[in-house]
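In this view, the complex is presented without one of its protein chains, the others remaining in place.
Per-chain numbering from 1; labels A, B, C and D assigned in written order.
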Amino acid sequence: METYLFYILAVVTVIGTILAITEKHPVHAIVYLVTSFFSLATIFYLLAAPLVAMFEVIIYAGAVMVLFMFVIMMLDLGRSDEARRPELKQWILPIILAGIILTSIGTIATGYAAAPHASGSLTIRDFAETLFRKYGVAVELVSMQLLFAVVGALYLGRKAKS
Amino acid sequence: MIVPLAHVLVLAAVLFGLGLVCTLVWRSNVIMLLIGIEIMLNAAMLVFVGGSNHWGVADGQVFALIIMAMTSAEVSLALALVVYLHRRKNTVNVDEFRELKD
Amino acid sequence: MKLYLELIILLPLLGGIVNLLLGGRLLPRRLTELLACAVIWGSFAATLGAAASYTAPVTVELGSWLAAFDFKAPFTLYLDPLSLSLCLMITFVCGLIHIYAVGYMKDDPSFVRFFALLNLFVAAMLVLILAENLPLLYLGWEGVGFCSYALIGFWYRKPENATAGRKAFIVTRIGDIGLGIAIVWMFQLFGSVSITKLNSMGYLMPIGVITALGLLMLLAAMGKSAQVPLMVWLPDAMAGPTPVSAQIHAATMVTAGVYLLMRMFPLIGVSPTVTAAIAITGALTAFYGATCALVQRDLKRILAYSTISQIGYMMLGVGAGAITASTFHLLEHAFFKALLFLGAGCVITAMHHEQDIFRMGGLRRTIPGTFWPFLAGAVCLAGVPLTGGFFSKDGILGAVWLKGGGFYGTLYFVGLITAFITAVYAIRMVLIVFAGEVPLNHSLSKGEGKPLPRIMEWSLIPLAVLGVFGGLLNLPEYLGSGVLNSFLSQPGSHEGMLPHATELLLQGVAAVVAVAGISTAWFRYGGDRRQQRLALESAPARGISAFLMEGWRVDALYDFMFVRPYKWLSSILWQWVDEGCIDDTLDRTAALFGRFGHWIGARGDGRVSRSLIGMAAGAALMIGWLAWVML
Amino acid sequence: MTTADLWVAFPLILLAVGALLTLLLGAVTRDDTAATIIGVAVTLGAACWLLQTPPAPLAPTLGLSAARLPRLFGVFFALLAAGVLGLSSGYNRERGISGEEYPATVLFATFGMLALASATNLLTLFLGLEAMSFGFYILVAIDLKRATSGETGLKYLLPGALSTAFLAFGIALLYCASGTLSLQEAVPLSVTSGRPDLIALAGWGCLLAGIAFKLSLAPTHLWTPDVYQGAPAPVVAFLSGGSKAGAILLLLMLLPATADATLLRVPLWGLALLSMLVGNLAALRQNRVRRLMAYSSIAQMGYVVVALLSGKSGGYQAAAFYALAYGVISLAAFGAISVIEREGVGETLDDYRGLGRTKPFASGVLALAMFALAGIPPTAGFTGKFLIFASAVRSGEIVLAIVGILLAALSVFYYLRVVVTLYCKNSDTAESSQPSIPEYLVLLIASAAIILFGLWPDSLILLLSDLLQ
Partner (left out) sequence: MIPVPFLTLLLFLPLAGSLLLLAMTRRESLARITALTIALAETLLACSAWFCQGSTTPQAAPPGFFLFLDRPWIETLGIRYTLGMDGISLLLVILTAFVTTIALLVSWRSIKERVALHFLLILAMESGIIGVFLSLDLFLFYLFWELMLIPMFFLIGIWGHDRNIYSAVKFFLYTMIGSLLMLLAIIGIYLIHGQQSGVYSFGLSELIGTNFSTATGLWLYGAFLLAFAVKFPLVPLHTWLPDAHTDAPTAGSVILAGLLLKTGAYGLIRFGYPLFPEAARTLTPLLIGLAVAGILYASWIAFAQKDMKRLVAYSSVGHMGFVALGIGAWTPVALSGSLLQMINHGLTTTALFAMVGMLDEQAHTRQIEDYGGLWSKIPIYSAFFVLFAMASAGLPGLNNFVGEFLILTGSFKVAQLATVLAFIGVILPLVYTVRLIQEVLFQEERRPLSMTDLSLREILILTFLALADIVIGMHPAPLLEVLKVPVALLTGGAP
């Protein structure tokens, strides 16, 4: 049952992503993407990562995508006359390049058959312990980074006004 | 483990590829370009989560979470830059920004 | 003996150096001239001293020069009869010429340079003569070449003069290639460059090698002694002041080639090919020079061609193995040719630097002090019996006859014909210059003849005496023993002796030929016929006479064959090959790199998308490759 | 967390606190001299700290180590940052870049570099690298008076984000292959039953693509000239010296841990060759000094990859040496450029005409840097190149060595062009003022270091070979 769900969700995710990247209208694209992210979050959940799944929904589908939406609205990029889908020939090279990477990784991955590590299910506690005990510095690092994202954004914003 | 790790990896590879295509194709729109990168990062997160599930350790999930935080920082800075540039040139087409060249 | 030999060389050398450094500024003119002459006469005195104390060939080492491992060429002098007699001749003749030059150059402001070079020349010539090893000989050889170059172009303002000097230097040096190669080859073969040693080691080598060495040395001699085909420089060398022509281009330097062959004859004379080549070169040159001299209008050019011709005789003599006869002719020629040149110098000075004989005439009366010595010289040249020239030339012809055979027989006849022509042109010259009347348009005719410095005419006299009576030095056997002959003949020399009767017969033939030549000249140019001939010949030369006038057009031929291609190729090589090909290829390669780089740089056209695609491409290549090889 | 852990983390804490303090100070005063002073003090303090404390192998709870190699690079990063701050004060004043953000961001980037240096797991490593890059995203765009600053930022940020994605994906694959993020265990390309671990290999592919961007290796190099051209000169010095050294350090931490790096030979080989070719050739006819330097840096990184490629035979220490040497040289070069540009000199070579006379000090330093980059003895650049080619020859990469050395000879041309322009052409500008004291100091120290590393590299080489055993 869960296995089937995984494949269904996988298909949804891929289709959502494809729709998102081919959609000429940014707002619509983001909506497709949010859909895709939702199903991805579900996959995370299925893969025993509920916390990541939740953050995926909250941060990605929620905050980040909304941030995008805000910017699109703010800059008034949603007008359909401005939105133009790239011409067909522009797709060729990217698809070839991405195709090479995809097939390479894909073929390598399908040949992968390491035995799963025998372990119990991961609890939130495990997660928290790992996060704050083992990777405490990482948290600090990322928090500094967030701080400087603010600093940078403010700097850009401030100077632009003056 | 509900599915073989390989399937997760294939899904991630497909997402990664799609993200890459998005990034490369949508040069006329920096927003879409950033979205492409987000898709690629999501693919990476999927691999982490899959790996974490496969090995039964939480490191991967932590990494995924941190990626999320990091990418939101990155996106916010990038979008600030986009806004800033849009104010100056009234466009988000990155190819319009080509004063720096030979 | 060492002291004498040192003095012989060092005196002129020091004289030259002192004059060069101090002359003109610190030394007054008189002192410069005095010094220049004094050193030569001092050198002559030293030579006399050496001659007086001479008993047997000596080798004197003065100091080291080139010495690296087994190669040794010290400053070693070698005095033997040959070098001694040449030394005597050189110092004496050059001494006279120096004295003459004092008068000749009395108005020239550059006298310091002149005398310094003249002295240096003598020094170099003496080194050449006395050198015991070949590199030292080469030192003198090139030294005289340089002095000759500088002196021919002495009046450097005229391009012709400078060019003539250059030509002389270069053409003689072409011959030097032969000498150089011969030296290093002999060093390789024998491990020595000492002349005395080499001469005694000839038997060690196969005849082919000796032949090759001999031919190389012949090449050197051709250059230095103006033999066919390298004779083209000598006529032009007359551009120098007349004392220079007398000293260098008649008496001494030009005979250096002959001297070299004589010196090395014990080695190279073994090869019949070499002697034949020498002989044929000599005969051909003698004939060539004489024919050319026949039609020249320039007084000094006549003498120049005559010199070529006479040296040809010497070569012929060497080729016939008659070293003594050759030496004799060399000495005799030095006397009378120096005399002729100096006389010509007097004539030219008197004529206000007019050299065209067709504009001369009647000088017999104007400058009798020159006329008589000049006539003596001409008679010697013409080979009038009983003069020195007669005996010396005859010695050579006799030696050739002695060799016998078809080849040498032919050469004998060539020599005879040449003797005839020689007589013709010698007398022609005298008749045209001195007989008849002074041309009307000339300043001399108005009684404005330039007074000749006494010193010039005086210095002719000893030469005239030596020229005419020089035959006494080496009288034929039947008239008593030749001083020179016994002096020069070396143990083991293979010079044969003609039977007296044959010799007398041959001399009779020669005398007849000489007289015939003189008569021919007389019939053409004597008395009243002179004016007619002059009128006839002053027209631009045509046909055969033009051909002879221009020295068989060899100059033009060489110009076409060598000089022009050399110049042309030189600029072709420079502009097309060096700058056009090599350099330009590199420049273009560099530019190509630059353009390619520019193209690469232009790939980044400022678009971010390019950058992203580049990254993706890189990643795709790497990952794709990894997947490809691993699966 | 123990006291020992604290000691290990102390430089990081110092830098973070310094950065925050600087930001706070901005609220109090608009004068950024104080901020600069704090920045220099903090960086120097961190450097001193790193030099003073004994090496500690691990601080397990923090995932940090204070081993000797990280400490060496840490000192280097800290000193470089101090130098950059010293250079920036004058430059920024002239260019009107004011505010506490600049020094704070420099400190933040340094913080990232130190974290990267002392990381023991891939997460910290990744985040250190990202923090460093993030600092640079801001720094390259910080000169808002310049019309192109936003563009510069964008041009660095977008490819940077893409490379981050590659890095993340690569690390994820490595993680999948090994199940751990520990540096020692995650990266080995273990070969089991004759086949290498394929997933790890794919991960390495992605990782290399991401790092290639940081090192600006061709073909991921296209951002380099634009960013070098658009960013403030001290920032370029930092970027060129620091971020590249950081990326090299990253590879130095990863590559030796792979049991068998020969699998990566061909990709590295290609990257090296392409970078040397592209960098050197494109620089040949470049007329803007900064772009020229950018292409030069591409080429130089190509040489470093040559060294990394021949790692086991002395290549790692050659690469480490070159990273440090190149950092110092960049500092000198861009320091000199910043001093020159500060006084209104344009950015093309023509504008540099005859500066040897009007700005003797800065020109002298720039010329020295050029000679060092060209690999002329006795400079650090020469010693570095020597080590690199020695290791390449030793490991049998003859083709690469010959191509590299020929291209190095070719590169002399464009380095000389700069020198020629400085000294051999007549200028029309009048004599101008001397550099300020901090600039003077920084440039002097950097020049001295270039020469010293060239003449007496012994101790450094010894240290590095010791560390990388």
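Things worth noting here:
Convention: a contact is a pair of C-beta atoms (placed from the backbone, for glycine too) under 8 Å apart; a residue touches a chain by one contact, two chains touch by 3 or more.
Everything quoted here is computed from the prediction, not taken from an experiment.
Although it is not drawn here, the omitted chain touches the following shown chains in the complete assembly: C, D.
Considering the full assembly, D:Ile402 is the residue among D:Leu24, D:Leu51, D:Ala147 or D:Ile402 that touches the omitted chain. Screening D:Val17, D:Ala41 or D:Ile376 against the full complex identifies D:Ile376 as the residue touching the chain left out.
In the full complex, chain D makes contact with the omitted chain through residues 357, 371, 374-378, 382, 386, 389-390, 393-394, 401-402, 405-406, 408-410, 412-413, 416-417, 419-420, 423-425, 456-458, 461-462, 465. Taking the complete complex into account, residues 20, 63-71, 135, 138-139, 141-143, 146, 149-150, 153, 156-159, 162-163, 165-166, 169-170, 173-174, 176-177, 180-181, 183-185, 187-188, 566-567, 569-571, 573-575, 578-579, 582-583, 586 of chain C touch the chain not shown.
Here, only the chains that are shown with their structure count from here on.
Taking the mean of the C-alpha atoms as each chain's centre, chain B and chain C sit 95 Å apart. Between the Cα centres of chain A and chain B there is a gap of 6 Å.
The multi-chain contact residues of chain D, meaning those touching 2 or more other chains, are 123, 127, 130, 134, 137-138, 141, 150, 154-155, 158, 162, 166, 173, 176, 179, 198-199, 201-202, 205, 225-226, 286, 291. Each of residues 598, 601, 604, 606, 608, 612-613, 616-617, 619, 621, 623, 626-627, 630-631 in chain C touches at least two other chains.
Across the complex, chain B is touched by residues 598, 601-602, 604-609, 612-613, 616 of chain C.
Residue ranges of chain A in contact with chain B, taken from their complex: 2-3, 6-7, 10, 13-14, 17-18, 20-21, 26, 29-30, 33, 37, 40, 43-44, 46-49, 51-52, 55-56, 59-60, 63-64, 67-68, 71-72, 74-75, 77, 83-84, 86, 90-91, 93-95, 97-99, 101-102, 105-106, 109-114, 116-120, 122, 126-127, 129-131, 134-135, 138-139, 142, 145-146, 148-150, 152-153, 156-157, 160. Taken together, the chain A residues at the contact with chain D in this complex read 104-105, 108-109, 111-112, 114, 117, 133-138, 140-142, 144-145, 148-149, 151-152, 155-156, 159-160.
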